[in-house]
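Of the protein chains in this complex, one is absent; all others appear in place.
After this line comes chain A, so read on.
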Amino acid sequence: MARIDLEHIRHSYGARPQSDADWALKEVHHTFKDGSAYALLGPSGCGKTTLLNIISGLLHPTEGRLLFDGNDVSTLSTQERNIAQVFQFPVIYDTMTVYDNLAFPLRNRGVAERDVDRRVREILEMIDLSDWAKRRARGLTADQKQKISLGRGLVRSDVNAILFDEPLTVIDPHMKWVLRSQLKLLHGRFGHTMIYVTHDQTEALSFADDVVVMYEGEVVQIGTPDELFERPKHTFVGYFIGSPGMNVLPVSVEGAQARFGGTAITLPGKPRTPMGGAIELGIRPEFVRLGREGMPVQITKVEDIGRHKIVRARLQDHEIAAIVREDEDVPAEPHVAFVPEKINIYAGSWRVAFEGESERTAA
């Protein structure tokens, strides 16, 4: 178990990166705390797997340093870094039994057979495969195989971190839940530093203490699921997290008020800095109130998805979504109002802090 420091890491797959677009990973500078569970979340091609492979040592970054507990490991090989990684497709050694699969990483490191046996039995118990120990690994189902991959990581008690690269991709939906909660449980029990790559927000938000949202080779925000939800630092985070994503409307700001079309909207405070770039207002559908007060809208569609309804409407020339309770009626002449404390203001797509707000979100 270790703290992982990424110091100004940049990576390019090409030989001589010229423009910004050549970098698969634009400067990442961040610390993964010892014993925490992190999720790297982002769309395909945003650089999250690249970052993961840099941490595991399968890739060496073009620039920057990587520290485990303060020791520079940038030039070390994967074995020497002593990490475990679970891949998208379960990797098992077909011809070995389940038991031998789990024993493999220990035997390779010359661990005494008595200790191997103790560890392997312990892990078999933990991942519910004790009854399968003597079976060949070939005939197992995908989720059992993925458990073995995970088990091979857990079996080494001294691993610095366990990395997951979209490990539930090939698992049946009903097993995803089971595996995910098992994973949480194991994390609670062992306190490994875990980094979990995914493009599925549910997976990320339910697994991680902190979620690292990546977009086009950059980390756009790191925060708890709550922070990502309430104060997205970038409009992309607003769109990407939540269903439906955040509503974004062009506005102009004067003091503690925003002006949208002819209407004044009260803000939670006065934006702190002078703003450049396009000014936008972001409000989550959960905090859009549909009623008889506020700005008039035309409703275009109502989607009933069980516990609540998603109302799609036109507000002047913009699409807006609101979430209302299932039993709530949609008024005949609908108007929308925004919950003031939940409004965020963006300048050039990046969030602007309000005066008097804590520093926490500005990290």
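Worth pointing out:
The criterion applied here is as follows: a contact is a pair of C-beta atoms (placed from the backbone, for glycine too) under 8 Å apart; a residue touches a chain by one contact, two chains touch by 3 or more; residues count from 1.
Everything below uses one rule, namely that contacts and distances are computed from a predicted model.
Per the UniProt record, the chain missing from the shown structure is "Sugar ABC transporter permease", taken from the list "Potassium-transporting ATPase KdpC subunit", "Sugar ABC transporter permease", "Thiol-disulfide oxidoreductase ResA" or "ATP synthase subunit b". Between the chain not shown and the residues A:8, A:33, A:118 or A:138, the one that touches is A:138.
Within the full complex, the residue among A:67, A:96, A:256 or A:347 touching the omitted chain is A:96.
Shown as candidates are A:12, A:36, A:62 or A:149; the residue that touches the absent chain is A:149. Although one chain is not displayed, its contacts with chain A can still be listed: residues 56, 58, 77-79, 83-85, 87-89, 91, 93-96, 104-105, 108-109, 136, 138-139, 149, 152-153.
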